[in-house]
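Here the complex is missing a single protein chain, while all its other protein chains stay put.
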Amino acid sequence: MKQAYHFRLEFKVRDYECDLQGIVNNSVYQNYLEHARHEFLLSVGLDFSALFQQGIAAVVARADLRYKTPLRSGDRFEVCLRVEVQGLKYIFYQDIYRLSDGKMCLQATITTTSLVKGRLAVAPEITSALEKLPVL
Amino acid sequence: MKQAYHFRLEFKVRDYECDLQGIVNNSVYQNYLEHARHEFLLSVGLDFSALFQQGIAAVVARADLRYKTPLRSGDRFEVCLRVEVQGLKYIFYQDIYRLSDGKMCLQATITTTSLVKGRLAVAPEITSALEKLPVL
Amino acid sequence: MKQAYHFRLEFKVRDYECDLQGIVNNSVYQNYLEHARHEFLLSVGLDFSALFQQGIAAVVARADLRYKTPLRSGDRFEVCLRVEVQGLKYIFYQDIYRLSDGKMCLQATITTTSLVKGRLAVAPEITSALEKLPVL
Partner (left out) sequence: MKQAYHFRLEFKVRDYECDLQGIVNNSVYQNYLEHARHEFLLSVGLDFSALFQQGIAAVVARADLRYKTPLRSGDRFEVCLRVEVQGLKYIFYQDIYRLSDGKMCLQATITTTSLVKGRLAVAPEITSALEKLPVL
């Protein structure tokens, strides 16, 4: 059974994302994960780009990516996400499933934090928005 | 005979730049051209990123790219550049040659201009640096 | 009045597509255009990746891109496309419009051709699919 998630976003592989092995290049999964996180943030009222203009930078401290099944030209998939707040850290659990058969393609843990005017600090805007989410 | 150029920069294809046809993806040539322009600008004392911090944005108005021979994994190549100032426009003629055999891979004309505090305007820093170049 | 097109595809800017000027990087527009062309081809029964497996490579000979208004973080836009067959060439007229205000962001002419087993040749699969389209 699939886990509970806070957010899901559907994508389709674009051919330019595939490399000479004919599969989506490993680095591109981080693009998918980032876009899903930013769309999730928007869905809870946080705009990554606008926050940055205000001096609040959400940054990735660690990305741990387990590649399970490669995505290919034409594949549709879903990036699923749940998030936990741990002090200064926002930990995103992000899984990618291929839609045709539900197979897991990637399992990722992305640890992020926030810099306020360049210094590691709690960004109350982010924390308060995330703390309203149900615990999963 | 090769033309005269103001600047040359050597590159090597990186495998992630190749797509499922096993050749460098069309969009990646614009990355090569941009990087060569920015390195050229540095060589005449202009820093694209620092200019932007000062409110001077160099922007591309038109890119005309003629694809001649595809680059592949492992290829070394050279981006050659000459520039002409025409009023508010800086026109970059940029050609890419494969080093193994001198074959032309791409012939491009990139028309750029400058925005000063968001408005189309001559940026004297850029114009004076470019006008010192020999006419080719 | 907007022109007639054979195909339209909606996109949203992804933050990783923006560069240090805070606007979508020039090269990324070619990604958008390519993806729209491939989705258009699918809509008329042609699969770019499958064609390549069969020895038919659709390739870009020339890309002429006029940048009008930069796209930014969060922008939704539409890539509109019409195509003309001229002998060995398939010419794609591709325009990008921002959805919020209908402003034209990019006007592009992409001249493509086909290689069959590595040689410039008419690919009857492609030609017959495209010739069924209405003349616009």
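When the chains are written out, they are named A, B and C in that same order, and each has its own residue count from 1.
Definition applied: contacts are C-beta pairs under 8 Å (C-beta built on N, C-alpha and C of every residue); 3 or more make two chains touch, one makes a residue touch a chain.
Here the structure is a predicted model, which is why all the values come from computation and not from measurement.
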Displayed chains in contact with the omitted chain are A, B, C
Those residues of subunit B which, in the complete complex, touch the missing chain: 14-16, 18, 22, 31, 34-35, 38, 42, 47-49, 72-74
Chain not shown, touching residues in subunit C: 15-16, 18-20, 22, 25, 27, 73
Contacts from subunit A to the absent chain lie at residues 20-21, 25-28, 30-31, 34, 49, 52, 57, 59-67, 70
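What we mean here is this: only the chains that are shown with their structure count from here on.
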Let me spell it out: compute each chain's centre from its C-alpha atoms, then which one is farthest from subunit A's centre? B
List the interface residue numbers of subunit A and of subunit C, divide the shared ones by all numbers used, and answer same when the ratio is over half, different when under half. same
Rounded Å distance between subunit A and subunit B, as computed from the means of their C-alpha atoms: 34
Nearest whole angstrom, what separates the Cα centre of subunit A from the Cα centre of subunit C? 28
Contacts with two or more other chains, residues of subunit B listed in rising order: 20, 25, 27
